[in-house]
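Excluded from the complex is one protein chain; the other protein chains are retained at their positions.
Then we have chain A:
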Amino acid sequence: MTPGTLVFLAIGFALVCVVLAMMLCTVRLLIGPSAQDRVLALDTLWMCTMLLALMLGIRYGSQVYFEAALIIALLGFVSTIALAKFLMRGEVIE
C-alpha cells in the first residue's frame, strides 16, 4: 500500500460521506414543513457541492476545481441572501 493509495481511499470515503449528506439535504428540501427549512437545506446543499468540487480537485490533482469551488461558494451566499430577503420582505429588490 503506497501513500497515494491511502489518499485515494480516503477521498473515496469522504466523497461517499458528502454525497450521503447531499441526499439528506435533499430529503429535508423536499419534506421541509416551512419555507425557511427549504432555504436552509438549499444553503447546506450549496456548501456540500463546494466540498465535492474541492475533493474532486484533490482526486484529479487539478487546480481548476478550486476556482469552481470559489464560484460555487460566492453564488451560494448570494442566492441564500436573496431567498432569505424574499422570505422576510416578499420581494428581493425594493
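Details
In the analysis below, a contact is a pair of C-beta atoms (placed from the backbone, for glycine too) under 8 Å apart; a residue touches a chain by one contact, two chains touch by 3 or more; residues count from 1.
Note that in this section contacts and distances are computed from a predicted model.
Taking the options "NADH-quinone oxidoreductase subunit H", "Cation:proton antiporter", "ArsR family transcriptional regulator" or "Cellobiose-binding protein" in turn, only "Cation:proton antiporter" matches the UniProt protein name of the chain that is not displayed.
Residues of chain A in contact with the chain left out of this view: 2-11, 13-18, 20-22, 24-25, 27-28, 34-37, 39-41, 43-44, 47-48, 50-51, 54-55, 57-58, 60-61, 63, 66, 69-70, 73-74, 77, 80-81, 84-85, 87-88.
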